[in-house]
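What you see is the complex with one protein chain gone and the rest in place.
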Amino acid sequence: MSFKSAVLLVIFLQSFAIMTLASDPDPVRDFCIAGAASAINSLQCKNSSTVTVEDFVFSGIKLPGNFSETGLSSKPVNVNVFPGLNTLGMSFVRADFEIGGVNAPHFHPRATEVAFVLEGKIYSGFVDTDNKIFAKVLEKGEVMVFPRGLVHFQMNVGDTTATILGSFNSQNPGLQRIPNAVFGSGIKEELLEKAFGLSSNEIAKLRWKFSPHELS
Amino acid sequence: MSFKSAVLLVIFLQSFAIMTLASDPDPVRDFCIAGAASAINSLQCKNSSTVTVEDFVFSGIKLPGNFSETGLSSKPVNVNVFPGLNTLGMSFVRADFEIGGVNAPHFHPRATEVAFVLEGKIYSGFVDTDNKIFAKVLEKGEVMVFPRGLVHFQMNVGDTTATILGSFNSQNPGLQRIPNAVFGSGIKEELLEKAFGLSSNEIAKLRWKFSPHELS
Amino acid sequence: MSFKSAVLLVIFLQSFAIMTLASDPDPVRDFCIAGAASAINSLQCKNSSTVTVEDFVFSGIKLPGNFSETGLSSKPVNVNVFPGLNTLGMSFVRADFEIGGVNAPHFHPRATEVAFVLEGKIYSGFVDTDNKIFAKVLEKGEVMVFPRGLVHFQMNVGDTTATILGSFNSQNPGLQRIPNAVFGSGIKEELLEKAFGLSSNEIAKLRWKFSPHELS
Amino acid sequence: MSFKSAVLLVIFLQSFAIMTLASDPDPVRDFCIAGAASAINSLQCKNSSTVTVEDFVFSGIKLPGNFSETGLSSKPVNVNVFPGLNTLGMSFVRADFEIGGVNAPHFHPRATEVAFVLEGKIYSGFVDTDNKIFAKVLEKGEVMVFPRGLVHFQMNVGDTTATILGSFNSQNPGLQRIPNAVFGSGIKEELLEKAFGLSSNEIAKLRWKFSPHELS
Amino acid sequence: MSFKSAVLLVIFLQSFAIMTLASDPDPVRDFCIAGAASAINSLQCKNSSTVTVEDFVFSGIKLPGNFSETGLSSKPVNVNVFPGLNTLGMSFVRADFEIGGVNAPHFHPRATEVAFVLEGKIYSGFVDTDNKIFAKVLEKGEVMVFPRGLVHFQMNVGDTTATILGSFNSQNPGLQRIPNAVFGSGIKEELLEKAFGLSSNEIAKLRWKFSPHELS
Partner (left out) sequence: MSFKSAVLLVIFLQSFAIMTLASDPDPVRDFCIAGAASAINSLQCKNSSTVTVEDFVFSGIKLPGNFSETGLSSKPVNVNVFPGLNTLGMSFVRADFEIGGVNAPHFHPRATEVAFVLEGKIYSGFVDTDNKIFAKVLEKGEVMVFPRGLVHFQMNVGDTTATILGSFNSQNPGLQRIPNAVFGSGIKEELLEKAFGLSSNEIAKLRWKFSPHELS
């Protein structure tokens, strides 16, 4: 085989970058039901003799909750809400969308998400670290995966309400909604002006909109 | 505080065993689409310039598949079927049950499962390493978690077909169905007789039933 | 190089599927001796100034224990028995077999096992998730590895007693013996009948045999 | 001890939430120098007999690079730039700031960052998942930690240039700058309008500003 | 409860430092037999259709090997020697000692070790990061654990040969023998003089003794 052939071959093989990976670590017990929610630190285990099947079953997402200003109702179910998830490395969420409803750009610092469309038509996508977008309209029964930590978003583009069931590979994936984290947390005004190339007035408007006082 | 009080306190505190945990490890890239399924080793990444949104969307579980002898249709979607899951630490499954249909006792060697009831009434449970059972009938919209590696099972006890959506925190959780793994794999007959306290005839019947030739 | 050559080459290379892997995570301290066994939660560390060499030495498997009905004596040594293992990611077991003694099909939800034959001749094997069996007779001094979470089994096929030393890469690997987990835990009878294709009578017999009342 | 005392005690103890944790996983070799950067897949190891000390030394951050429009020069050094980091779980960055220079709100999907101030006065902070901000002005010689995956930012508030050295606990932490990821990636206009409460005009201006064509 | 009582209680509770932990991560397949040892990169998997039970059995430590100058015969069995261990997170070693034989101070950078005494009386111990020693004479049948990465050592103090079986929670734990790594690797002489407070002559003698030319 000539040198040229070898080079061609290497180029050919390069079209498959060798994988990196996600290993999946273990709990060190069968389970560890987190202690009673708010009153007691949720990271302690319930006495195993008092554990029942109810500790492993969650019944709180049969129905959607209230809708936000953007037409979204989101019920995240992590270890703080469902103590049976403790140490098991998973959690989930139910999201309902009004017609035209939007789940603003956000990300989960500690998990990949797998999203199933239960009802409706959802424009859904994420952005990778090269700022490349991967988005399309999902139909009922389709599934999309959002890689760990990347910004993603959804919008109901059908003419009925829509529902998504999301799963995470962390018991507590975390959530940062971009508008709120950036404009509603109190980051210095000059910094935001320079970062977004907006005027003092424009930033002030955004900060006012997403600041907590807005909620009252 | 008296010594007796201290003892009582320790007993009180012991009702909360301090947690162990499930840490959630990371990929080392945004994503790594596995190379084309069977032809090419699925553990190499697709050239990133050819990756599109279709690589992150799965459309193959809109409908149930064929039903088995026990009334189950199971469509597992792991990295071998959906290459976009590669390195992301998650996978999922759609399971449909005929009336009375059964998902035989089985376990996943490498993952916790979170199961959502999409339709129907499902008797669902698992067994822990003390042989304690946690089982109940789940209604539509309820969710149950099966801790990593523990034997679990399901049966449609309603009067309509039923459907479950399961999620796993591994890109390839694996599956061992007890009847097949134990009686259908060719384990020495004397060993099985002694282990189950069954006669040579009884074991032979079970081995015949679950051996692969059964499928032809 | 022609296209045909390239194809041949890729086929040739495919005979080596690129590895996945087992990373090995760390403790965050030198050690953490679990608090006094049953009385105190074993997941707290002993005050390090009171730790001695005895905390790292285990002397309880010099001799076999009592033999079970199937001719097995098993002494698992995990963090609950040997608190010095806490956070160190390992544990072990001594198993002795009478002539013809059997270690029933079982698995460890949270660990790989490496088994050393100290004495005797042991038929030993495991089943993978394709139901393929890997089994053979091991001689004294031979070592077999059982991959994490897969069903495995052993039987003394020599004419003397036999002994095995097993090691695990978890401080608490867990153990599910198939006959006990499936027939001795109280799984609904109809489910087991359908799953194993056995009659109501046959299942009742197995359930009676492996239920806890059996032990009294 | 009275019930009231017990309650007080529990409240007292609750002021210390029991830790979760960051375990630190291992490579499975001493090292694995990634193959020559762009030409060869960076996830293969260099033949160990040709590895020299130069493979473990990086000399490219002695000086700052060019400054961006916001007055920032950032030189990230991950496994793609410094192949010796492969499998070792770390990488780093040099960031220089002009007077008033800004590092726009951003996050790293796969790493915690520890930032050392080498020169100057830097307003520096992050936002947690409750939208609470933690920010202050750091002096030369001070160090701040940004927890994994959380939005953080910096601004040179002194009257000289400033320099930071950041370290990450991933060989490839990734980076998403909020303005670019959200407004420069092509997310549907209506979605952004609704998410940020901005007019079609305002969104168009932001999209134009952060779109790649801007760079030409 | 008085303030004093609370203080006493906290002191009492402090005697149990809350645990850190060792999570145990997973392979993402049942197994992955490493390709044929030296000829082919051992980190690729063998085609699974050609895998047999022999791939999971190791027969090479039935007998000790040759003894070194210090009276030690050590046969480490890691993934390079036993490809079936690949991705399974474990390996092992057989060590035989002549009377008075010594296993010099050494450590394994990537694993905890559990050591079983098969024969003889072994003075065995380790040093923690506070330079505290934990050492004692072990009898046949006793087991000692050496926490990950800490310096440990052994000496046959009985009047017969002695044998140890060690297990590791890494497929490739690595080994650094202190005398060889420090004096036999070519570290600058002045550095060693200052570090050990020895004369140029003394260091030269040690370097000569442990340098590779010694072996010829």
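Quick notes on this one:
Order of writing sets the labels: A, B, C, D and E. Residues in every chain begin at 1.
In this section, a residue touches a chain if its C-beta (ideal position, glycine included) is under 8 Å from a C-beta of that chain, and two chains touch if they have at least 3 such contacts.
Treat the numbers as computed from the prediction; the structure is a model and nothing was measured.
Across E:Val53, E:Val81, E:Leu118 or E:Leu150, the residue that sits in touch with the chain not pictured is E:Leu150.
Touch with the chain that is not drawn comes from one residue among D:Ser74, D:Thr87, D:Asn103 or D:Asn156, which is D:Thr87. One chain is missing from the display, and on chain E it is touched by residues 10, 13-14, 17-20, 23, 25, 40-41, 43-44, 70-71, 100, 102, 104-105, 107-110, 123, 125, 127, 129, 131-133, 135, 147-151, 153, 155, 174-176, 178-182, 184-188, 190-192, 194-198, 202, 206, 209, 212.
Chain D meets the missing chain through residues 14-32, 34-35, 40-41, 43-48, 50-59, 61-63, 77, 82, 84-92, 110-112, 114, 116, 118, 125-126, 128-129, 134-136, 138-148, 150, 165, 167, 169-171.
Rule of thumb we're sticking to: only the chains that are shown with their structure count from here on.
Note: centroid distance chain A to chain E, computed from Cα atoms, is 42 Å. With each centre defined as the average position of its C-alpha atoms, the distance from chain A to chain B rounds to 23 Å. Looking at chain D, residues 1, 5, 9, 13, 18-23, 25-28, 109-110, 174 sit in touch with two or more other chains.
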